[in-house]
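Only one protein chain is missing; all other protein chains are in place.
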Amino acid sequence: MAKIGFIGLGNMGGPMAENLLKAGHDVTVFDLNTEAVKNLEGLGARSASNLQTLAQDKEFIVTMLPASQHVKNVYLSDEGLIHTLSAECVVIDSSTIDAATAKLVAQQLGERGVQFVDAPVSGGVGGAKAGTLTFIVGGEQKTFSAVEPILSAMGKNIFHAGDHGAGQVAKICNNMLLSILMVGTSEALQMAIDNGLDPKVMSDIMLKSSGRNWTLELYNPCPGVMDNVPSSNQYQGGFMVDLMKKDLGLAMETATHSSSSTPMGALAQSLYTLHSQHGYGKQDFSSIFTMFENKK
Amino acid sequence: MAKIGFIGLGNMGGPMAENLLKAGHDVTVFDLNTEAVKNLEGLGARSASNLQTLAQDKEFIVTMLPASQHVKNVYLSDEGLIHTLSAECVVIDSSTIDAATAKLVAQQLGERGVQFVDAPVSGGVGGAKAGTLTFIVGGEQKTFSAVEPILSAMGKNIFHAGDHGAGQVAKICNNMLLSILMVGTSEALQMAIDNGLDPKVMSDIMLKSSGRNWTLELYNPCPGVMDNVPSSNQYQGGFMVDLMKKDLGLAMETATHSSSSTPMGALAQSLYTLHSQHGYGKQDFSSIFTMFENKK
Amino acid sequence: MAKIGFIGLGNMGGPMAENLLKAGHDVTVFDLNTEAVKNLEGLGARSASNLQTLAQDKEFIVTMLPASQHVKNVYLSDEGLIHTLSAECVVIDSSTIDAATAKLVAQQLGERGVQFVDAPVSGGVGGAKAGTLTFIVGGEQKTFSAVEPILSAMGKNIFHAGDHGAGQVAKICNNMLLSILMVGTSEALQMAIDNGLDPKVMSDIMLKSSGRNWTLELYNPCPGVMDNVPSSNQYQGGFMVDLMKKDLGLAMETATHSSSSTPMGALAQSLYTLHSQHGYGKQDFSSIFTMFENKK
Partner (left out) sequence: MAKIGFIGLGNMGGPMAENLLKAGHDVTVFDLNTEAVKNLEGLGARSASNLQTLAQDKEFIVTMLPASQHVKNVYLSDEGLIHTLSAECVVIDSSTIDAATAKLVAQQLGERGVQFVDAPVSGGVGGAKAGTLTFIVGGEQKTFSAVEPILSAMGKNIFHAGDHGAGQVAKICNNMLLSILMVGTSEALQMAIDNGLDPKVMSDIMLKSSGRNWTLELYNPCPGVMDNVPSSNQYQGGFMVDLMKKDLGLAMETATHSSSSTPMGALAQSLYTLHSQHGYGKQDFSSIFTMFENKK
């Protein structure tokens, strides 16, 4: 079993670290939140008082942090791990950040001989707890092979998307498309309703036709069509509008930098931003359906 | 077996009538194209020299016509079938037209005691030949039960979408969503390519993630990812851009009449119209992918 | 002075007929609303009990009706004026309707030797009362010359847009562009506000820069920037959201028929429809500004 340093014990990182412990790994954790650290200690983790001691004698470092600047701080700042990590250590960053930052960290660690993968996840808090996350990995083939057994303790599907940064790009492309599926499905269902059709019947027809997509299969946005989805629970739980808005911001940043034209993605960003501004930022992202309802 | 009058022997109607014959029905055909009529006679059909004689003593009438005005002419004009049909006859219109016309014909035939369903199809010429079309039916439950055995000779999935017009509405909602899936998937794949990813790898990842949709499953728009789809055959065959443009025109007309806001559907219409204007109207609709390619 | 038959005495038509009277014309009016008829009689108009008597011995007929079907009824139905009008009479339709209907009426009247122009207006109820409407006229040059003096009694700017239907097309193109100016200006002002700028300062800068447009000059959508505009009067008065929605419906119908790609116009229609569905249909169309405000 591997010696792993884990940084970032939030809603996602906490259960991920727990699953590493369950798999028998030797895990040392770090977080500014002492409560979260104590919780993991109770489950068998060691803890470190600072990043430098955490990094000592580890085979793998895993980070799960909120945004690019935190990742830069942990790795590249004056107190960053770049100054301590040995070439034997392999670094896995599972934060969702922009690809440019992922490439920068990969390159700078690489200059010190340290291998790095960006490995953002999908599957949410539920997937983190159940150990069924999807990991989308960017990095060299040999590093991918090295990290795959570690990621398997926390997830079910492990994809190798390409070189450094490709994990972030692939995740953001997928989530951009997801937002388009959700808005498009909502429009189609509401237009059917406005013309007197039953949304359940309309959903069944599209599921067996060329309109079929993930949202109709597993996450119907219209209340009452499916049980056990956010739309049938007042849009509570699930994946928040504000998180989709964050991902669409990353997608548009990526599109601008690569001169990609993404009219539907850009429209989705505008609509999710509007929805958030109208006060629905904390609801599940399928609540965009309600934007199209007739409220007169 | 039933006595059926069939009107409209085009690319779709011809094979549909043939499948009715194969199922053992007694089919009388009518079309202004005498070649098409002769062809069906060779397969065992009777023919009628005009609409009035065709309509005599039939249990079912099936029409497969290009647009609303043809349907109005056949049923409601001064020489229309409305003046001849008996109350024992059940009418099936499989043309793709606007829901308002479908409702009008249903109502006016209904006043004479004649039952009507709108039953537009999806599945294309291939489905028509193979007898695997999908029928989306609008009309009363008892009429649906009456026509189902007839439609089964020509198709595989027979849906009852709701009351008169609902078949047309459901088809158009599905096709509007399909156009959104196709554009959105094209944007996401091209953005991945612009950032150095392999479109096959990206497609595989999205197929197993929340971006999954019908176009990724069966109709990938990026050349070389899938065999036996139009994108790997220079976008020949399949479902033409100009037919998608026609359906999106019907969708926007429907949305305007029901005061439905469909920003993604409207954007899809603008992009497909642009694509057609740029000279790609006769290509398969997955060729919208090439609009996003970097041509510099 | 001319003998004029005037049909349609609503909010617009009433004051228009009044201005014809003030200019000394001999005006006979017709409307199903007897109150409106009496009002005009009090101002010196004659009245007619039906369309046929109204049409007798007139040099000009003016219609100002809500929608296409009313125009068709008045001119082309079994009781329509087409059966009574003499070739000496010139017909002016100032309703805002689709160009196809305008062309149809022009053609059918033309076959009887009756000249027709479509002459939709802009300028609203205020312009109708003040006699400062803009008329956008479609028809032959000689007919335009004939109607110009009559229109001058009701309006200030009289444009000859082209042949039959061109008046309707030009009006709808202008109003589609107006909706784009209004949404675009609202987005730009709100983005400036969100970044700490004063909307009055931002408006002044854009007025003197390349962002200048009619809405900034005369109709600023941000409350408090300009006096005497709807935005400074809780968006009361002015041009209703639901009327802009109607015009955008006509614009999209026109675009679909001519295979024109209008992505911004289509987006404007979606946004105005959304705004109406959210309950703002009776407010002035500049209230679209409030859609972009941060409501959290």
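Note that the chains take the letters A, B and C in the order they are written out, and that residue 1 is the start of every chain.
Everything below uses one rule, namely that a contact is a pair of C-beta atoms (placed from the backbone, for glycine too) under 8 Å apart; a residue touches a chain by one contact, two chains touch by 3 or more.
Nothing here was measured: the structure is a model prediction, and the numbers come from that model.
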Options C:A166, C:V225 or C:M240, residue touching the unrepresented chain: C:A166
Candidates C:N50, C:Q141, C:S209 or C:N228 - the one touching the absent chain: C:S209
Sole contact to the chain not displayed, among A:S47, A:N157 or A:Q277: A:Q277
Hidden partner chain, touching residue among C:P149, C:G184 or C:G237: C:G184
Contact set of subunit C toward the excluded chain (per top definition): 99, 122, 134, 136, 157, 159-163, 165-166, 169-170, 173-178, 180-181, 183-185, 187-192, 194-198, 201-202, 204-206, 208-214, 217, 219, 251, 254-255, 258-265, 267-268, 271, 292, 294
Hidden partner chain, residues of subunit A it touches: 245, 249, 252-253, 255-256, 259-263, 266-267, 269-271, 273-274, 276-277
Where the unshown chain meets subunit B, residue by residue: 263, 267, 274, 276-279, 281, 291-296
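Convention: only the chains that are shown with their structure count from here on.
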Copies subunit A and subunit C - rotation angle from C-alpha fit, nearest 5 degrees: 180
Centre distance in Å when subunit A and subunit B are each reduced to the mean of their C-alpha atoms: 39
Cα-centroid distance, subunit A relative to subunit C, in whole angstrom: 52
Residues of subunit A engaged with two or more neighbouring chains: 263, 267, 292, 294
